[in-house]
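Of the protein chains in this complex, all but one are displayed in their positions.
Labels run A, B and C following the written order; every chain starts at residue 1.
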Amino acid sequence: MEALELADFERAARDRLPAEIWDFVQGGSGAERTLAANRARFEECRLRPRTLVDVSATDQGLTLLGSRLETPVGIAPMAYHQLFHPEGEVATARAAGRAGALLVAGIFASRTLESIAEAATGPLWLQLYWLRRREVLAALIERAEAAGFRALVLTVDAPRIGRRLRDARNGFAIPAHVRAVNVDRAVMAASHRAGRGSSGLADHAKEQFDPTLTWADLAWLRARTRLPIVLKGILTAEDARLAVEHGVDAVLVSNHGGRQLDGALPSLAALPEVAAAVPPNLPVLLDGGVRTGTDVALAVALGARAVLIGRPVLWGLAVDGERGAARVLDLLKAELDDTLALLGRPRLGDLDPTAVAPGTHR
Amino acid sequence: MEALELADFERAARDRLPAEIWDFVQGGSGAERTLAANRARFEECRLRPRTLVDVSATDQGLTLLGSRLETPVGIAPMAYHQLFHPEGEVATARAAGRAGALLVAGIFASRTLESIAEAATGPLWLQLYWLRRREVLAALIERAEAAGFRALVLTVDAPRIGRRLRDARNGFAIPAHVRAVNVDRAVMAASHRAGRGSSGLADHAKEQFDPTLTWADLAWLRARTRLPIVLKGILTAEDARLAVEHGVDAVLVSNHGGRQLDGALPSLAALPEVAAAVPPNLPVLLDGGVRTGTDVALAVALGARAVLIGRPVLWGLAVDGERGAARVLDLLKAELDDTLALLGRPRLGDLDPTAVAPGTHR
Amino acid sequence: MEALELADFERAARDRLPAEIWDFVQGGSGAERTLAANRARFEECRLRPRTLVDVSATDQGLTLLGSRLETPVGIAPMAYHQLFHPEGEVATARAAGRAGALLVAGIFASRTLESIAEAATGPLWLQLYWLRRREVLAALIERAEAAGFRALVLTVDAPRIGRRLRDARNGFAIPAHVRAVNVDRAVMAASHRAGRGSSGLADHAKEQFDPTLTWADLAWLRARTRLPIVLKGILTAEDARLAVEHGVDAVLVSNHGGRQLDGALPSLAALPEVAAAVPPNLPVLLDGGVRTGTDVALAVALGARAVLIGRPVLWGLAVDGERGAARVLDLLKAELDDTLALLGRPRLGDLDPTAVAPGTHR
Partner (left out) sequence: MEALELADFERAARDRLPAEIWDFVQGGSGAERTLAANRARFEECRLRPRTLVDVSATDQGLTLLGSRLETPVGIAPMAYHQLFHPEGEVATARAAGRAGALLVAGIFASRTLESIAEAATGPLWLQLYWLRRREVLAALIERAEAAGFRALVLTVDAPRIGRRLRDARNGFAIPAHVRAVNVDRAVMAASHRAGRGSSGLADHAKEQFDPTLTWADLAWLRARTRLPIVLKGILTAEDARLAVEHGVDAVLVSNHGGRQLDGALPSLAALPEVAAAVPPNLPVLLDGGVRTGTDVALAVALGARAVLIGRPVLWGLAVDGERGAARVLDLLKAELDDTLALLGRPRLGDLDPTAVAPGTHR
């Protein structure tokens, strides 16, 4: 197979993955309304191409929180890459490095932060959930800093886990040979067994996630690190403003790929109000449903500095390990390059809301 | 089967119920436009989640017309629960009690008001149709008060019965062994036989329902009881204002689950104008198409104090009696609990129209 | 079969009619965009029911151009009813009479005006196309007046015939045993043979219809009759105003059931602007896609004094002759009666735009 678009990897991964792993990666919460809406929103938007612009030198490079990136497409934090390939996050890190793309490693990565950092040749961030066991976080932050991670991403849309029915029906639990190796074994135990009508992930989150997290707690995090702090899961202007007031360094507009609050608005729909609510120099990122270069351009035009992709990277990993993940990033880069050229907006900075047909985005 | 969403009960009930009973519960009137619109309206709305709010203590409890409820999800009045399970409304009452949910018993309940009241551990209301035989109503009211029912719900969208084609095609009549035991046998006789191209219910309603009912008649009801009076079937601001002027205690925004006027607007679409037309302290309820915790949150955010569910309770009853009905309520409670937490609005009182993305509801 | 909605007759007629006759009645012009839009427009509109109104006495009667009608649902002019039943328009006239409904006979009726008039017990109008042979019209007008027809309907959306591809593919021509008996044989000859890739109707219209007809020509008609004149096929406020200026007695908002200009707006969408453009006492009628009592109520609420139905009457005729056509009218009457009652607007005069949810009609 020569994959020519991300959908090719999707089809190939479905053929290859065990059903319960496929469901785990592909599924959303509840009736999967938000999952579907994420895609639909992109598909409704229309671009307004300009012509007779010299596009011989397109440039999708950018600087994000001090790091140089070759592309505004990064990898969203996702747990347990070893479910998809034995090399897990090490393969993903190499793929990101090859593409000059950001990798946000998940707190439940299945490879050590240190081995990921060693494999990485590009910028690395670490995503954190707010665990009840605060000392686990403190230790992770210390290790991440030492290993050269460059930012911390605090996921704020998961005070508990969404109702992921596919996982619950499958009684899905993380198999014993794949582990969140960066976190204390005791903290993770619950994720490896599933109750009736539940999943290991749901049970684990209930046990370990701390739902009391508020804006005030950000001070604890700030006190423990000199790394920039990114909030993942902001979907309203109100929260964007609060983020700014609390000294956050960037916000990531996200509904967790439709895996948390079912019914939440699609991330692209939330983007304009968030972008308008923060100072122009504060980076706004977006994830959820990005599948083509057109989507990337739409998000950047409507206010995102960069986007992250989730599932497609795991499809690539499942199909062909590091090479597959790298190809996924390369395809998006190539598509974005074509989009910038054909839009007559060869640099990322040329993208603004006038590139989007009014009335096609709300 | 481990049911994880209400749709699981729907599938299971379809497999289990005789076709004509399935059609009776599932169907709507006419071309079922309103039936479909009820669902579509919920599915189009999008929620705006807030983050970094302490959601360790969610609370979906409320006080409604003086009664404490554990959840804003109650059971809509529906005739003949024994069509679905031999224990009928007694099972439903026990299920409601276990969930701390309101039960609105129907005037055509197949178990006596007294046995329902005995089984109930939570608040009970009684729904009435305006029968030509006014003395039947007077007697029912007296019994309901004596048995401890706490409010009367007068259904005002049924001066006659809608054209329910499924029932008419099936020549559906209430089987002899299931009876509206609280009403005089003579009054109910017509519902047990069906004319050609008609149904027992349609013929019965034509014979027994009094279509002359007007606002002025509410005085008769008011004179006969000290119980709060709720009007079921209000869909316009005009009628909501009249209800207030006539001293009604609450209104229930409803199109009878798409079983009366086909083409009527979906109840969720009517909710904002009704809510805006009544004083803030007057409870507005809603039913019609509520199937998930997302739906409950949407309705409450747009002005409902609580919602009622109809068909899903009967699915639960058909599948597993009291346990099934209780599980239906528990699922909705659990979903709502998750929704409140993930919305960052842990208490019902935190829900307001800012929780709904503008432009996604009309 | 006990038909319970018009769609039952549609299914039964499809089973019964030869394919080319089915295509003739069912088809529209071009890509049938307007045909589909006529229905879609009705299905998108939503009604706002009022409650606690005495609906014991519903009344759908009205007076139209001086004639008393039992229902605002009449029969649109259609050619060649004998294609559907040997009794043809005589059966239709009897059916209309039984229902107290208006019958608009078509200029290409397959029974004589006199026999139709004899069979009719209710009001009769005659529809005319503007033929090149003006003396044929003059003669028809004289006969119609003598036979007791009460109005003339001039179809103004057919200076030529629309591209009806189904008929052209079928090489459809009117079979020899069915004839437009009220018109000179020579004038009709072309309709009985079809050219390659054409139909008898198309060829005939090209030969006989006069495309030079303008507003000024209405004087010729007015000079020849004392009957009221109705223009059929008005879809804009501009033309409605011109109709008034030219002394027309009523206008019929119609796109010829999607059989003429493909792409024309649906008749229900045109209705409000036409209704707003004429004096309140000038009757506005509508046809195109009316299939349920809900549709009738919507049209009347948005400004129609009455509606006409086309295809459904021919379905009824094909299935069961006079009885079938009568049943079609009776079903609509019964549905409208239920709609008026459940809308809380028991008389036609109670219907106004407040009965329709804003934003559901354009």
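Convention: a contact is a pair of C-beta atoms (placed from the backbone, for glycine too) under 8 Å apart; a residue touches a chain by one contact, two chains touch by 3 or more.
Owing to the predicted nature of the structure, the values given are computational and were not obtained by experimental measurement.
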| item | value |
| --- | --- |
| Contact list for the unshown chain, restricted to visible chains | A, C |
| Touching the absent chain when the full complex is considered, from A:Gln127, A:Ser254 or A:Thr294 | A:Thr294 |
| Option touching the unshown chain, where A:Glu20, A:Glu43 or A:Asp217 are the choices | A:Glu43 |
| Listed residues C:Leu261, C:Val296 or C:Ala357, member touching the removed chain | C:Leu261 |
| Footprint left on subunit C by the chain that the document does not show | 30-31, 33-34, 37, 156-157, 159-160, 162-163, 165, 168-169, 196-197, 211-215, 217-218, 231, 233-236, 238-239, 242, 255, 260-266, 269-270, 362 |
| Subunit A, residues in touch with the chain not shown (by the definition above) | 2, 4-5, 7, 43, 45-56, 292-294, 297-298, 334-335, 338-339, 341-343, 354, 357, 359-360 |
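Simple rule for what comes next: only the chains that are shown with their structure count from here on.
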| item | value |
| --- | --- |
| Rotational angle, Cα trace of subunit A fitted to subunit B, multiple of 5° | 90 |
| Whole-Å separation of chain centres (CA-atom averages), subunit A against subunit C | 59 |
| Of all residues in subunit C, the ones touching two or more other chains | none |
